[in-house]
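A protein chain is absent from this complex, but the other protein chains hold their places.
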Amino acid sequence: MAARDFLLPDLGEGLTEGEIVRWLVALGDTVVVDQPVVEIETAKAIVEVPSPFAGVVTALHGAEGDEVQVGAPLLSVDAAAPATGSAPGEADAVDGGAGSVPGEAEAAEMVPEPADAQDDGASGSVLVGYGTTGGARTRRRRGPLPPTVSSFATRGAQLHTVSSSAGPVAATGRPLAKPPVRKLAKDLGVDLGAVRPTGPRGDITRDDVQAAVSSTGVTAAEAGDERIPLRGVRKRIAERMTASRTQIPEATTWVDCDATELMRARDALNASQTAVRLSPLALILRIAVAGLAEYRALNAAIDGEDIVLHGAVHLGVAAQTERGLVVPVIRDAHRRTLLELGAELNRLADGARAGTLTPAELSGSTFTVSNFGAFGVDGGNPVINFPEAAILGVGRIADRPWVHDGELAVRKVLQLSIAFDHRIADGGDAAGFLRWVADRIEQPTLPLASL
Amino acid sequence: MNRAEPPQVPDPATLLPPDEPVRLLDEQGELHEDPAFPLDLKDEDFRALYRFMVLARRVDRQAINLQRQGQLGVYASLLGQEAAQVGGAYALAEQDWVFPSYRELGAGLVRGLDPAAILHLFRGTWLSNHDPRAHHFGLLSIPIGTQALHATGFAMGAKLDGKDLVVLSYFGDGATSEGDPHEAMNFAAVFTAPVVFFVQNNQYAISVPLSKQTHAPTLAHKAVGYGMPGFRCDGNDVLASYAVTRHAVERARAGEGPSLVEAVTYRMESHTTADDATRYRTPEELELWRRRDPIARLEHFLERQGLLDAGLRDEVAEEAEALAARLRDEITDAPHGDPLELFDHVYAEPPAHYAEQRALLRRELDAGEGA
Partner (left out) sequence: MAVTLAQALNRALHDAMDADDKVVVFGEDVGRLGGVFRITDKLQERFGEGRCFDTPLAESGIVGTAIGMALYGWKPVVEMQFDGFTYPAFEQIVSHLAKMRNRSRGTVALPVVVRIPFGGGIGAVEHHSESPEAYFAHTAGLKVVSPGTPADAYSLLRESIASPDPVIFFEPKRRYWLKEDVELPVRTEPVGQAVVRRAGTTATLIAYGPMVRTCLDAAEAATAEGWDLEVLDLRSLMPLDEAGLLASVRRTGRAIVVHEAQVFAGFGAEVAARVTEQAFYELEAPVLRVGGFDIPYPAAKLEEFHLPDVDRILDAVERSLGY
């Protein structure tokens, strides 16, 4: 039988190495199991270490004063080799008191030097167990992660099969999306239910949301740029504008008309009473409100699967203030006389300028008018006040060359424009409405017929 | 209906221990009988006591060696306390129970426990490795003194069941400062539970000597506070330890309630293999107690009685060696069990969320060694 190595064990002191203080046996000695063979210095005391093997000592792996690593051979013992050294000492057997305390006598004589500080993270004595090893532990292989165990995976699969194009969710659930994607959708005014998911788990990705929105280029910041956070009122306006242009398939049409007679009518009305100072806009609005009764598709909205034709006309009149765009609302405009409407228009305009309007006065419109004229321009492509069906643009009233009674003349000309939701209204509705309003601007006496 | 009067207790003075601990065997091994604590032992009992003490010491020594060889993480030696443990445990009947702390390997041997179970605990194979019901030996208890309540509860349970059963509750001098043994003794006295509180006063709680642990005149004096007698014996005298415990056990068995037995002994080794007692004890003190060695004392007595001859000595020594060898074989490089077993014994049925954790551990195990 070959010699067996006794490796220096971790003496439960958390050591990584120990110093051989004294050999208790010599080469060639015969040792028995558990016979103390060496004194090792630990962090706190000298410890006698007993041999786990019996046989002849064939090698001592270190001299007194040497350091031995834990796990390295301390001595070698051959069970078969013939003895050449001294006879074995008495093992600690049934003897009463002698030799019961390993190392105690020697320890009392020596003052153990404190071991050098371990800088490898070994714990030193822990009193209650093996202690830490300090050195690197063996690592295990990092394998591929198993598929997500959560039932989420199956849910994603479910949704994939249920929804084909626009994502929406079957009665069982709701669209799947990570929080950042949800936020993006919300900021962009995108309804997740209408987005087709292409994510690996049946979820809606950022790209999916972007694809559902017309993208705008984002420029990188440059020095000299001023940064204004999109917050509060501005943010809400931005959201609505985006929603409007994203969700509403709109079309626009416009017409020029001769407002000379309208201006005369307005002057006459203002001369006839002093209660309300009527602006030209007031007359135009009153005519437009009447026109909406004829063209109800323009005073409407989509709700779920339905088109709702509103019974009332709550007229929003877009106004520019310091704080930005606000839309004061003339409630029940269809029930107000021209004078009443004019008075309310003036009141709201003052309030908008002063910033004193209440939220109730700034919401709830069913049809909105954008006064381009106030900016000194004729018209444009106004953004529909989501979720309404149409927005009327009223341009400036300016002197222009016009054919009047077959001859070239200078007349007061006004452009009317309308943007409308083509899901709800047709070109016929929009054009018809504009024509109707334009006729009555040109001939203010026409409404007499239905008085 | 209103029982606010104090319970009927005997004259408190009768509950106090005498000035000297009961000693039947002097240091030379000469027997001095005490009628208050009769010795009802036969020759075979004396031999049995000798055998148990020798085996206990041999196993204890082997455990220390195994720890020094890196096979156990730590080990708490009973060297010097063999008489206290063996004598006390020997006083029990078969149906009686022991609730140990963590040092009672000697008592365990007397009850028939395989010492390998205790060594596996210190190796860290599992947290405990025996069935309490097999040998009426409770699980080893590490939080100091907490087991005393389990002992009292068990005794209360036996009494409620009308069962003839006595419980021996072990704890040390240090434990007498903890609250649980106090509560345990109080409950036991109030409910007249059949439990004997066996305090192994080995003079030290790690490094804290008895004088810093309590200012009670003796630990046995504490018993009067509960209305029960406090007995005191020389814990290095196995016959006194036996006789006094026997007396206490029979009292309990007769329905006279609990009592406290303080065995005055000494912890020859350090608190555990990781402790260094040379830092707080003197060689002189050790030498003093070495001269009181419990096994030597019994040997002298047995020799006087003609009960210990070379035959018995060799027979017991051989048995001890064989036991030590068997333990060496079993413990050296013993493998741990399947790590997945960690989830098996927490609840009667594993809760649902264990499946995921088992799978995680399974995956870690299957991954194998890294680069």
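Lettered A and B in written order, each chain numbered from 1.
The rule we apply is simple: a residue touches a chain if its C-beta (ideal position, glycine included) is under 8 Å from a C-beta of that chain, and two chains touch if they have at least 3 such contacts.
All of these numbers come straight from a predicted model, not from anything done at the bench.
Counting contacts over the entire complex, the absent chain touches A, B.
Contact with the undisplayed chain is limited, among A:Ile20, A:Val68, A:Ala177 or A:Val369, to A:Ala177.
Of A:Asp203, A:Asp258 or A:Glu388, it is A:Asp203 that touches the chain left out of the display.
Residues of chain A in contact with the chain left out of this view: 150-152, 155-156, 173-174, 176-179, 182, 201, 203. Interface with the hidden chain, as seen from chain B, comprises residues 99, 126-129, 131-133, 138-139, 141, 143, 146, 148-158, 160-161, 179-180, 183-184, 186-187, 190, 341, 344-348, 351-353.
The rule is simple: only the chains that are shown with their structure count from here on.
The geometric centre of chain A is 64 Å away from that of chain B, both derived from CA atoms. Across the interface of their complex, chain B is touched by residues 9-13, 33-34, 44-45, 47-50, 52, 92-94, 96-97, 100-102, 104-105, 107-108, 125-130, 138-143, 146, 149 of chain A. On chain B, the positions that touch chain A within their shared complex are 54, 57-58, 61-62, 64-65, 67-74, 79, 124, 268-269, 271-279, 283, 286, 290-291, 293, 295-296, 299, 313, 316-317, 320-321, 324-325, 328, 332, 356, 359, 363-364, 366-371.
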